[in-house]
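The complex is shown incomplete by one protein chain, all other protein chains being positioned as in the whole.
This part shows subunit A:
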Amino acid sequence: MSLKGKLKIPNSFMPRLPDRSKTTMQKKKDADGDGGEIEDEELLTFHFFLGIGRSDGERWPTDGEENGFFSEGSSRLRTLFRIEGKEVSLEKRSELEFQLSQNVINLEVLQSIACCGDLDRDFRSIVWKLLLGYLPTQKHLWEEELVKNRLRFSELKREHLVNPVTYNFLLTISFISQSEHSAEDELVNSTRHCQDNDTGGLLCRREISNGDHPLCLANGSFWNQYFKEAMRNILLLFAKMNPAIGYVQGMNEVLALLYYVFRMNPEGEDAVALLSIIMKSAVEADSFECFVRLLSGSVDHFCQQLDNSSVGIHSTLLHFSQLLKANDEELWRHLDNSKSDIVARMMNPQFYAFRWITLLLTQEFELSSIMRIWDCLLSHPSGVQDMLLRVCCAMLLCVRGDLLSGDFISNLKLLQHYPKVDLENLLDVAHHLIPITSPRPFGIMP
């Protein structure tokens, strides 16, 4: 038995338009007190959707203004300027842009671009969605797909997450103001924080101190509060829909990276993203879908009942060990039975690689490196899990000298706090590993 590919997402229900657009419009009106302004914005949205958006920059505030870090207009504008003005003329970047501008995107080319490390961070969000199969390769289907998925997500949320606890949570959460909207509205738009300024679910720049960082874990962090609610929704929904797995610590790390990347560049889908007016809830929906897709290949690792099955974590660890043996038998032998220690004779991969594998390396490197590694994981033709084991194995090979000269204690410390290494070299080593002869069915690549 395996849970792979059996993650539950109900596919069919009526694509019923929620009152979201209306509500948001209403809120805009309340906040701005000016109906004409809204019409203008709607018009712009529409123009953009038709690809004839204004590019004079007059309409949107600049970064310094209060409208927020993630103000959709300003970041979109920057991208547009760059593309139209050919400000960036890196060859690879152009190749990526060219690929993304095609009506039908060639996934193989995209894979090789991402693999080589030529993924500009501005495009990471959209490329990951393509690589995960969330966005279809035919561009004309994007809009429909995204709208459908986002609606589905909000339906799921309404169905699964609105319960007395959520209700009370939402009522008591400190950010929710004493607005005139009914509690029902709040639930529908449960992702909103900054009601005072009504930036459509965006963070308000002035509320964020300079010392506050998007990955800050402190409870007092605005970023943290902002992210946490969306993350909580996604994880809770996932757990409710997959009771056999539930929530396992560490899933948050995997989700956080997706959410972070999608959040930073929501303009990836361009006009379509603008259509879903509450950007944050769109990002939440995208993250959820991609999280499910990503996890469908490795969800068995989170499941205790499957630990000793052929798909469980122990089997994967064994596979990992075999991969090391095939590529560096000396190191494998040394780790497998380094007798320099009396208490623990064996350097069980479980002691270090368990976390590497279950969390897709999200705790082992700094953020920029993790994103780069994920570019490779998501774009490897043989699948995320296969490439993951390759990277893990390369991690050992890259500190081979230290491992061979170290004893059990120093080796374990080294591997649990993996040192800074040349990342491109590490990935290169990973790509060139000899695969083991008896391949296990891996992969979630669509």
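What we mean here is this: contacts are C-beta pairs under 8 Å (C-beta built on N, C-alpha and C of every residue); 3 or more make two chains touch, one makes a residue touch a chain; residues count from 1.
We take it that contacts and distances are computed from a predicted model.
A chain of this complex does not appear here, and its UniProt-recorded name among "Sm-like ribonucleoprotein", "Ras-related protein Rab11C", "S1 motif domain-containing protein" or "Sentrin-specific protease 8" is "Ras-related protein Rab11C". In the complete complex, the residue from A:Ala230, A:Leu335, A:Leu359 or A:Cys398 that touches the missing chain is A:Leu359. Listed residues A:Glu144, A:Asp307, A:Glu366 or A:Asp428: the one in touch with the omitted chain is A:Asp307.
Which of A:Val162, A:Leu412 or A:Ile436 touches the hidden chain is settled by the complete complex: it is A:Leu412. In the full complex, the hidden chain is touched by subunit A at residues 217-219, 248-250, 253, 302-304, 307, 313, 340-344, 348, 350-351, 354-355, 358-359, 363, 402, 405-407, 409-410, 412-414, 416, 419.
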